[in-house]
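Apart from one protein chain that is not included, each protein chain of the complex appears where it belongs.
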Amino acid sequence: MNLLDAVLWLPLAGFVLLLLIPRERVRAIRQFALGITTATFLLSLALLVGFDRTSAAFQYETNLPWISSPEIRYHIGIDGISLWLVLLTTLLSPIGVLISWQHIDRRVKEFFALFLAMEFGLIGVFVALDLFLFYVFWEVSLVPMYFLIGVWGHERRIYAAVKFFIYTMTGSVLMLAGIIYLYIRAGTFDYPALIEMMMNGSLMLDRMEQNLLFAGFFAAFAIKVPLFPLHTWLPDAHVEAPTAGSVMLASVMLKMGCYGLLRFCLPMFPAAARGAAPWIVMLAIAGILYGALVAMVQPNMKKLVAYTSVSHLGFVVLGLFTFTELGTNGAVYQMLNHGISTGALFALVGFLYERRHSLEIEDYGGVATPAPVLATMFLITSLASMGLPVLNNFVGEYLVLQGAAQVNFRWAVFAAIGVILAACYMLWMYQRVFYGEARKDFSMRDANLREWAVMSPLIILMVWMGTYTQTFLPPITASSAAILEQTKVNVEFHVERQMPRQELANAR
Amino acid sequence: MPANFVPPSGVEYIRVLPEIILAAVATLIMVLEPLTPAPRKRALGYLALAGFAGALAGAAAAGWRTGPAFSGMLEVDGFATFFRLLVILAGLLVTLVSFPYLRREEAESGEYYALLLYSVAGQTIMVSAADLIVLFIGLEISSIASYVLAGYMRREKLANEAAAKYFLLGSFATAFLLYGIALIYGATGTTRLNGIAQVLSDPRMAPAGILTGTAVALMLVGFAFKISAAPFQVWAPDVYQGAPSPVAAFLAAGPKAAAFAVLLRVFMTAFAPLTGRWLAIMWSLSLLTMIVGNFAALLQTNIKRLLAYSSIAHAGYVLVAVTAHSEEGVQAAMFYLTVYVFMNIGAFAVVAYFSRKGERYVEIEDLAGLGVRQPVLAALFAVILLSLIGVPPTAGFLGKFYIFQAAVKADLLWLTVLGLLNSAVAAYYYLRLIVIMYMKEPGDSLLELPGMAVSTRAALWTSAAAVVVLGLFPALIR
Partner (left out) sequence: MNPMWIDTLFFYFFALLVLGGGVATITCKSAVHSAISLIVSMVGVAGLFLLQHAEFLFAVQIVLYIGGVMVLFLFVIMLVNLDESMQMRQFNRQWLLAVAAVIAAGVQAVWLLSKPADLPAAVPQVPGGPGNVQRVADVLFSQYLLPFEIASVLLLAAVIGSVVMAKKRL
C-alpha cells in the first residue's frame, strides 16, 4: 500500500461512503464529494515529491496477485507520462464537483456518487500496468459517464449516451480480443513483463499478428480519441452531457485513447504501428482540418468546443505517429494542454448556460460589458486554446509540428493550417458572444467566488505550462524516450528523409 | 437373480442422496397437499425450500464421495457435483421468487413446489448420468415437470399457448434425441458414454460414419432444442412470455444449465473421437445462436421476450466454449453458466415483482422511473444488466473473458471476434432497460407499486451479490 494506491482507492471509498449519506442532505453530499476529490488531488500532489523525474521506470509500483487463473495481477504504477495524466484527473475532479454545485439540482446523490466512481475508473486507467486490469478500468470509467450523460444531460441525452456507450463498447471488445490473444501468446497480462519479453526477443509477433493486434487495440483507442472519421459520437456526447460531464469527457476521457495509443499500440506492435503511420497521420490531419472547419460554422457553443477537440486531438495523434522524440513529447504535452484549456472552455460555456439557459451563440452578445471578469477568463482560455505563445497550447502544438516537419514537411504545413483556423473560430465566437450590442433581455452577473475557484487554477496552469515547461517536460521526455526506444525493437524500418526539391534537382 | 449381480453398496446411495431427498420431499408435499387448507399452502413452499437446502447438503456429501453408482449408470464426479449444486441452487432461488408471486396470483399449491422439486431432481440425474438411458429419463423428468410449470396459470391464454408449444416442440425434440440414442446403440452396441467413446475410437470396431454421424446429428438437435440454440430456438420467446415469471426464470436457469452439462459430457466424452465431424456444426450453431438471439432482442418491447432472446444469445456464448472443446472451454462454460443462472434469476425476480397481479406490467416502457422510486432495487437490477452486457468488474465480463480465452486458445479467432462484436450489439438492448429505468420520467406503471417481498429481495440480493463477488473473486468456484 503506497501513495498511489491511496490516490486510486480514495475516490472509490468516497463513493461507498457517499451512498450512506441520506439523499435529502444535498449540501452534505456536495461538501463530501468536494472533500474527497480535493483530498485525492492533494494526495496526488504528494506523488510529485518522491517522483524521480529523470527515470523512465515505473514508480510507486504495487504488484499483488488478484485472480490466479488466468494470472491477473493488481499491478499499478506510474511513469512520467501517466503521472501528469493522474494529476490532470485529480485536479479536474474537484473542479467538476464545483461546476456541478448548482447546475445539478436533482438526484444529487446519484450524480456525485457516479462522479466519484468515474474518478476511480479514470485514475485506474492511467495507473494500471496489467492489461486485464487496464481493460477493467477502461470499462469501469465508461459506465458512470454513460449515466452522467443519460440522466443529467440535455434534450437528446439518451441518444447521445447510448451512442457513446455503443461506440466505445464496440471498440473495446476488439481490444479485448487482442488482449486475450496476447495473453495466449505470452502467458501474461503484465505490461512491463510483456515489453521485457518483446525487447529481449522471447516474444516475437510476426507481422500478420502485429497487424491484427494493432488493429484491435487501435480500434478501441481511435474511437476514444476520437480519430476522424470515428468521431461522430463526440459532438453528441459533449453537447448533451451536463457541464461537469463535458469537462471530464473532454479533459480526461479523451486522453484515455491517446494514452492507450502511446502506452500500448506503439511499443507493443511497433512494426504494425510504423507501417500504418502514414495512413493514420493522414486521418489525423484530416481530423485537424475537418474539426476546425466544422467548428467554424457551429451555431452552438458546446458543439463548437466539441469540434475543436476533434481538431486538437488530431495534433496529439499526429505527434504520436511521427515516432520522433519532439513529436511524442509534444503529443503528451498537448494531451495535458487540451485537458486544461478545453476543460476550462467547457466550464465557461457552462457558466454562461447557467445564466442564460442557452447554448446558442446568437442568444448572446455584449456579455463583456456586464461581466468583464468572465469575459477576461474566456479570452485567456480562448487564446490558450488557439495556441498563442506564452500560453500552454503553443508549446505542445509547436513540438508536434516540429516533430512532424522532421519526418515529412508537408504534414507540418497542413497541420499548421489547423492552428490558423483555430484562431479564426475561437476569436469569431468570442466576438459574437462578448462584444457587440449588450442584450438587455437577461441579467448577466459577473463571476462569483465559486467560478473564481474553478477558473483560477486552470488559468494559472495555462500560463505556467506556457512559460515554464521545465516543470512538466523532463519526466515526459524520459518516459517517451523509453517508449520510442521500444518502438525500434525488431522493426525493419528506414526513415525516408524527404529530400528537399533543390537537392533533388542537384542530384539529377 | 443373475450370478454376477452385486447389490448397490451404501456409498452408492450416498451418491444419489440429492435425488433421493428431492424426490422424497416432492412426494411428501403431494401427500400433505390435500391435508393443508388453502391459506396455509405457503408451508408446503417452506418444505420445498428445506428440501432444496437438504439436497444441497446431499449433493455436497455426494461430491465428497465421488465415484460411480448403480452399476455405473451414474458417475458422480466434480463436474456432476458442480452442476448438481448449481441446479439445486437455481431451484432454491426460484422457490424464493415464487412465494410472493403465487400468493399474489392466488395460485399457491403444493403441486407447484412438487413439480419444481421433481424437475430439479431430473436435472441432477441428467448431469450425473453416465449412460444415455439414465440421461434420457432424467431429461424427461425435468422436461415434463417444466412443461406443466410453464402452463401453470391455466386461466391465462398466453400460458396455455406456452405450455402447448413447449410440450409439442419439446416432445418432438426428445423424440429426435431418443432416435439418436437408438442409432448410437445400434452402431456401438452400448449406451454407456465411455463405452461409446471406446468403440468409436477403436479403428477395428468403429462403425459406419453415416450411422454415427446421423446419430450425433439427431442428438445434437435434441440438445440444441433444450438449450434453445438457433435454429431450434423458436419456442423460447413464446414460452418465456407465457410462463409465470418465476417459471421463466427457472426454465432459463436449471434445465438450460443441465442440458449444457449433458451436451458437454456427451460431446466431450462419448463423441470425442468424432470431434472433427461435429466441430464445424457447433461453430455455426454458436454463431447463429448469438446472432439470432442478439438481433432479435433488439426489436423486443416485452421484457420477458427480451430476456428470452437474451437467454438465447447467452446460450450462443456458451456454445463458443463448447466449440473450443478443451479443458479450458469446459471450465469457461461452467463458470459462465453459473453466472448466467444468477443474472437470469435476478432479472426475472425483478420482472416477477414488478409485473403486479396478472403480469400487467411487462412492457419495457413500464419500467420508466423505477430508478427514482426504488433506487436500491433499480441499482441491483442495473448491476445485473451490466453483468449481462459483460462490463467489468462483474462476473458476466469474466465469464465472457474465460469463454473467449478458451476460444482463442483453440484457434477460433473469427468466432471470438464475431462473438465479442455480438456482445457489443447486446449492450444496446440491455442499456435500453437502464435508460428507461433511470432516464425516463415515471409513468402510470409506478402507481401502487408495493414493496418487494422479503424472499424476492433475498433472491435478488443473492444474485446481484454473486454477480459482483464472482466477478472479483472467480477463484471461489473455479
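So that you can tell them apart, the chains are marked A and B in the order they are listed, and the count of residues begins at 1 in each.
The criterion applied here is as follows: a contact is a pair of C-beta atoms (placed from the backbone, for glycine too) under 8 Å apart; a residue touches a chain by one contact, two chains touch by 3 or more.
Here the structure is a predicted model, which is why all the values come from computation and not from measurement.
Undergrad: Could you tell me which displayed chains border the chain that was left out of the figure?
TA: Touch partners of the hidden chain, whole complex considered, are B.
Undergrad: Please identify which residue in B:28, B:61, B:107 or B:477 touches the non-displayed chain.
TA: B:107
Undergrad: Quick one: say which of B:144, B:162, B:196 or B:239 touches the chain that got left out.
TA: Touching the chain that is not displayed is residue B:144.
Undergrad: Tell me which of B:49, B:73, B:90 or B:296 is the one touching the absent chain.
TA: Of these options, the touching residue for the absent chain is B:73.
Undergrad: Determine and list the subunit B residues touching the chain excluded from the picture.
TA: Counting over the whole complex, subunit B touches the hidden chain at residues 1-2, 5, 8, 16, 19, 23, 26-27, 30, 69-71, 73-74, 107, 109, 111-112, 114-115, 118-119, 121-122, 125, 131, 133-134, 137-138, 140-141, 144-145, 147-148, 151-155, 186-189, 207-208, 210-211, 214.
Just so it is clear, only the chains that are shown with their structure count from here on.
Undergrad: Distance-wise, how many Å sit between the C-alpha centres of subunit A and subunit B, to the nearest whole number?
TA: 44
Undergrad: What residues on subunit A touch subunit B, complex-wise?
TA: Result: residues 23, 67-70, 107, 110, 132, 135-136, 139-140, 142-143, 146-147, 150-151, 157-158, 161-162, 165-166, 169-170, 173-174, 176-177, 180-181, 183-184 of subunit A touch subunit B.
Undergrad: Can you check the complex and tell me which residues of subunit B touch subunit A?
TA: 371-372, 375, 386, 389, 391-393, 397-398, 401, 404-405, 408-409, 413, 416-417, 420-421, 423-424, 427-428, 431-432, 434-435, 438-439, 473-475, 478
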